[in-house]
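Only a single protein chain was left out; the remaining protein chains are all shown in position.
Labels A, B and C are assigned to the chains in the order they are written; within every chain, residues are numbered from 1.
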């Protein structure tokens, strides 16, 4: 699946998905998404909320997974582990870089690095697992 | 902190917090929150979204933590681990039951059970850790 | 499977398993194991080592899983998340209480509480997931 097809698929299956970010690039087994941060994503103190970061990580990893298994709307997230490392900037977009560590027949595992656009240090690191249905598609 | 004081504190410090649920009861080291599920929390297929569940778990655990350390707006979530076990009902409220497993001077750890109101089986289980600032308050 | 059958199965399939503890009781979906702590499990400073605790948690959860799915030597641990909360006593046995949170056709999830025998506070909390093979047995 190329970027355009993937974007269309994500929009159809995650109608609220745009609040979780925009797909910027994909390669085999990896994807990069950008979340244009605005007030709905902020917490008091001006930091991006945890759920906004977790939502972005999940959709980015899902996109990376789709590059391997094709459009399987029924793949489901079974677990997410995230470490919050630094406060993201409230004024910069949030970038998620996701890549698959394993894509088996039934289970996929990947990791996601989150950073503020223009900054080098990552703000959070997430590991996610997905269950892949027997009948894909 | 009693329920009323805690609710006030959460509303002041999480102005978007109502999208993550309503505090129903607190005891020493534990808290129960209810998320009135509506369209903004749903995914295609009519299931509650992961970020909605994770946001609810985080705020519920935060409330449980406040029962011990008092109103510390600066306590920050350092990690979250969640296992999604079953699909929550799209027509029932989501209930989070949070309790502290440890509340040290610098670090707190707790777990949260999520279930659909009226159902016995849990739909997700989360473990969270928080960093507690040196100067509380 | 009763306690005797389970113990026999664990011994056959984990010949080094006795270093991870002794099964004390089982019920449907849960199990309790005891690790008689000795020098091989200790770290400098006289605390039980992390790997000893993780090994105990894994075997205890595995036993709890077997109460549901029967003797499936091929079920494999796919993930483990553990929070170390307090130092276990070097002079007390370590007790693991494991229970299933979900036992699906392909995936099982459970949690384990670890404590020092005779103490009330838990020393560690673990969450584990297992992949269950299609052809059981």
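By definition in this document, contacts are C-beta pairs under 8 Å (C-beta built on N, C-alpha and C of every residue); 3 or more make two chains touch, one makes a residue touch a chain.
All values derive from a computational prediction rather than experimental measurement.
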item: Contacting the left-out chain in the complete assembly, out of C:79, C:97 or C:116; value: C:79
item: Touch with the omitted chain, as defined above, among B:30, B:79 or B:116; value: B:79
item: Positions on chain C contacted by the hidden chain, ascending; value: 12-16, 20, 40, 43-45, 49-52, 54-55, 58, 73, 76-84
item: In chain A, positions touching the absent partner; value: 81, 83, 85-86, 101-102, 109, 111, 122, 125, 127, 129
item: For chain B, residues in touch with the removed chain; value: 78-79, 81, 106-107, 129, 131
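We take it that only the chains that are shown with their structure count from here on.
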item: Whole-Å separation of chain centres (CA-atom averages), chain B against chain C; value: 28
item: Chain A-chain B separation of Cα centroids, rounded to whole Å; value: 22
item: In chain A, residues with contacts to at least two other chains; value: 78-79, 81
